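Removed: one protein chain of the complex. Kept in place: all other protein chains.
Letters are used for the chains, namely A and B, taken in the order the chains are written, and counting of residues starts over at 1 for each.
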Amino acid sequence: MNARICSPWEILRHAVLLTVAAIVLLPFIWMIVTSLKPQSEIFLSEIRWWPEQLHVVENYTKAFERAPLVRYLLNGVIVTVLIFALQALIALPAAYALAKLRFWGRDAVFAMVLFCILIPAQAIAVPVFLLFHHAGILDTYAALIVPFTISAFGIFLMRQFFLTVPDDLVDAARMDGISEFGIVWRVMLPTAIPALTAFGVFSIVAHWNDYFWPLIAVNSQELFTPPVGVATFRNEEAGTDYGPLMAAATVIIAPLIIAFLLAQRRFIEGITFSGMK
Amino acid sequence: MADVALAREIDANIAQGARPHVRLRRRRMMSMTAAVLLAPALVLMALLLIGPVLAVLLMSFTDYQLGAPTWSLVGLENYIELYGDRVFWTSLTNTLLYVAIVVPSSIALGLGLALLIESGSTLRAFYRSIFFIPVMATLIAMAISWEYMLHPQFGLINLMLKEIGLPAQAWLSDPVLALPTIAAIGIWQLFGFNMVLFLAGIVSIPSHLYEAAVMDGARSAWSRFWLVTWPMLGPVTVFVAVISAIRSFQVFDTVHVLTKGGPSKATEVLLYSMYSEGFEFFRSGLAAAIAVVFLCFVLLLTIIKARLIEKKVHYS
Partner (left out) sequence: MAQFQLSGVRKSFDRTHVLKGIDLHIAEGEFISLVGPSGCGKSTLLRIIAGLEDQSEGSVRIGGDVVDGVRPADRNLAMVFQSYALYPHLTVYNNIAVPLRMRRLSTLQRAAVLRWLIPGTRETEDRIRSDVEDVAKLLGLKDLLQRKPAQLSGGQRQRVAVGRAIVREPRAFLLDEPLSNLDAKLRVHMRTEIAQLHRRLGATFIYVTHDQAEAMTMSDRIAVMMDGNIIQIGSPDDVYDDPQDLRVAEFIGSPKINILDGGVIDEARGLVFGSSRFAATFLERPGTSVRIGVRPEALRLANAENAPFSGRLAHKENLGAEVLLHVEIPDQRAAVIVRFDHGGAREISIGDAVGLTCSPEDLRIFGASGERIKAEVEARKVAHG
């Protein structure tokens, strides 16, 4: 093992990879370092990798004082969790029906699902906006959540997974006296946990980071999701006070990054597996 | 066999009328179950996806404006307006240019790093995770960090250029540099995703193919790459290219936060045009027409991708 690590090729490999890694991480590092600096050290004409004077408390306190960051994070949690829960609630029974039941029109419904996968959310933002406007639900939590409750991709993904569940298992459940609805939640759901987890990671990351729709759907600051919140903060502070702004940005990305570092494999699998979208 | 005959006789008497009825009821019950299971999904699909797609098509033929008391059909007028609008063409070329920069770069970077990671046995998971972080970090927050790094006077990038004796650049306010700069951020954000797809592709290449290549005389890693790795990664690469193109086509966040389409429309992209027409000037009809153009491009790419997914699913 040691011989391998010390081989010239291996040294070169690590040298290149570490350099790229450093470049990739630079925006994160610089963001965090800046969030620790006093204003006097931010507007400098030289590179200062570590502040001489730590302004952690000042910057972060200011960030939390000037923008309701806790509220933004809370909104992020409420919106992403509810979106995912509703997606699962709606997609799982549909996916089960498409995978395991024989009924008239099944192929047509599946074709419709496939077509819906093709629709990018941004392309239909205008009519959905108008629909919500007329329904009077713009600028509410519902406006943030409802458009994403239906995930055609989720239905497709879970259907593909359910196809791999042996029919025998469904038949055994029927013989045991479990109803069709019971089968979805008591038999299919537990076997689908890995696929559902992957989809959940994808869904939560996508909607935590989504900027386009929340920007359109809500106006009130108390409904802002983290990306809209931090962008608004930036617009208010533009160019004047980078310390608290970087502190706010750090706070906004922290939850996902920490979750990612705790379960890297799950995240990478989830996002790439479902991220085919 | 006597009992069979007897049974048949009895059967003929009782069952003839009753059975088809029962069977029909059961089949209907099955359909009912399916309908109930599918109903929420179908209703929401109709209301939130298919309805709006039709609406966006219809609206693109109207002069609908949010808040205006009336609206009327104007035929192709919105499209004609777009056709004659220099900004729209700038927006379309910028988007295509952005895609043309981001897709090959993020593929090359993703593939190169994936190969480099897999060529050794140490720290593989570590590098994979590092390169994946930009994929999931909230892009808006990172755009703000990039903005500060790109600050003409105090930004890290220019300070570093100064260290090595190069002139400072106005990255985001120079019309020539702005789009490539936005694209660079796009590459930074996307390549890790492509890398993971390539890693999965490399891992799935059976090792006996490499052994066979060695036996066949492919001595260098270089020749083994061209003999085995590259051909085996062909389908993955096509797949990655399409996905990257779809994602790049949807560029919006960085433009909205960093340049607002400027300077002088240098970073105006399709989604940004649609956003400003639809949600800043509330010219819904025109926004719908841009959305239709956007939809056509994305649909084209997605149909290619859906074909590929189907293949992948069937063969796995």
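To be clear about the criterion, contacts are C-beta pairs under 8 Å (C-beta built on N, C-alpha and C of every residue); 3 or more make two chains touch, one makes a residue touch a chain.
The structure presented is a predicted model; accordingly, all values stated were derived computationally and were not measured.
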**Report entry** Per the touch definition above, residue among A:A108, A:M175 or A:I258 touching the missing chain
**Finding:** A:M175
Report summary line: Touch with the missing chain holds, among A:A21, A:L36 or A:V187, for A:V187
Query - On chain A, residues whose C-beta touches the chain left out of the figure - result: 166, 168-169, 171-178, 187, 190-191, 193
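Here is the rule we go by: only the chains that are shown with their structure count from here on.
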**Report entry** Approximate Å spacing (C-alpha centroids) for the pair chain A, chain B
**Finding:** 15
**Report entry** Of all residues in chain B, those that touch chain A in their complex
**Finding:** 30-31, 33-35, 37-38, 40-42, 44-45, 47-53, 55-56, 59, 66, 113, 116-117, 119-123, 125, 127-142, 144-149, 153-154, 156, 159-160, 163, 188, 192-193, 196-197, 200, 243, 246, 250, 252-253, 256-257, 271, 274-275, 278-279, 284, 287-288, 291-292, 294-295, 298-299, 302-303, 305-306, 309, 313
Query - Complex interface listing, chain A residues touching chain B - result: 4-5, 9-10, 13-14, 16-17, 20-21, 24-28, 30-31, 34, 42-47, 89-91, 93-94, 96-98, 101-104, 106, 109, 112-120, 122-131, 133, 146-147, 149-150, 152, 155, 160, 180-181, 184, 205, 208-209, 211-212, 215-216, 226-228, 230-231, 234, 242, 245-246, 249-250, 252-253, 256-257, 260-261, 264-265, 267-268, 271-272, 275-276
